[in-house]
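With one protein chain withheld, the remaining protein chains of the complex are depicted in position.
To keep things simple, chains are lettered A, B and C as they appear, and every chain counts its residues starting from 1.
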Amino acid sequence: MARVLLFGSLRDLAGWRERDVEAASVSVLRAQLAGEDEALGAALEGPGVQVAVDQALVRGDLALSAGSEVAFLPPMSGG
Amino acid sequence: MARVLLFGSLRDLAGWRERDVEAASVSVLRAQLAGEDEALGAALEGPGVQVAVDQALVRGDLALSAGSEVAFLPPMSGG
Amino acid sequence: MIRLTDQPFEPGALLSEFARGREETGAVATFTGLARAEQGATAILELEAYPGFTESEIGKIADQARERFGLHDLLILHRVGKIGPGEPIVFVATAAGHRRAAFEACDFLMDYLKSRAPFWKKEHGPGGQRWIEPTAQDHIDRERWD
Partner (left out) sequence: MIRLTDQPFEPGALLSEFARGREETGAVATFTGLARAEQGATAILELEAYPGFTESEIGKIADQARERFGLHDLLILHRVGKIGPGEPIVFVATAAGHRRAAFEACDFLMDYLKSRAPFWKKEHGPGGQRWIEPTAQDHIDRERWD
């Protein structure tokens, strides 16, 4: 069971901020979310969207363990 | 009669800060000061020394009137 | 020091504290980013961070700045939550021996914060709300340091 966090425009699109999802890897999680919400699934693959697992940025796929925190991060802008 | 002001290292060299000197032009004033104090005369011609008459920078010679204020300004450094 | 706050803050109080008691720091540069009203187009700015991750990502770039510019010290304070027009959003201060290093480090940190730091920014205006992404200029500014 991974804890999924959405930030910025992704959260507005999905209509939720965080959820627990059963998934053994980031790619399985993406497929799972896309299956439930096609627009969200596409947005998660959108330009500039990054993924952090347990607060570290990851590229490509990664296995998830129980209690993993997976955050989807749209393009960032501070200041 | 012009009011002569010396700043920075020029003042330390001359041993005075301001004086009245009788001179009809900046070049006459320079000659007058150099006649009294050769080291000061040379320093007034030194690299980076600028002259302001009545608080405006001047290049070359300029006639002085009664009450003119002539300032000799060594290289500047603020901040 | 790197810190997020959901409360308004006073940039001057931060500068006074930051500049105090330094005997070998010749130069302190600061930047304060303020929320613009945009002639009424923006009523409220809303900033979101990812607590923990945001501070740690900023910390990494702060370490880069310390080393690259030989900083004596730096301070970054960033607002989150709702921010009204004219209120400070971000404050960055850098201390160095000489001015070029202090200026460049401050500039570098701001370019990073604008386009790489984990914040998401929404404008609430009379016409609704929209998410703001870094501009093309923000990316160009940041690439100057690569």
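Keep this in mind: contacts are C-beta pairs under 8 Å (C-beta built on N, C-alpha and C of every residue); 3 or more make two chains touch, one makes a residue touch a chain.
Bear in mind the structure is a predicted one, so any value in this text is a computation, not a measurement.
Contacts of the undrawn chain with the visible chains, over the full complex, involve B, C. Touching the missing chain, out of C:55, C:123 or C:141, is residue C:141. Residue-level contact of chain B with the missing chain is found at 5, 7-9, 12, 48, 52, 55, 71, 73-79.
On the side of chain C, the interface with the absent chain consists of residues 10-17, 19, 21-39, 85-86, 88, 97, 99-100, 102-103, 106-107, 110, 114, 141, using the contact rule stated above.
Note that only the chains that are shown with their structure count from here on.
Between chain B and chain C, the centres computed from C-alpha atoms are 49 Å apart. Centre-to-centre, using mean CA coordinates, chain A is 26 Å away from chain C.
Contact of a single residue of chain B with at least two other chains is seen at no position.
Among all residues of chain C, none touch two or more other chains.
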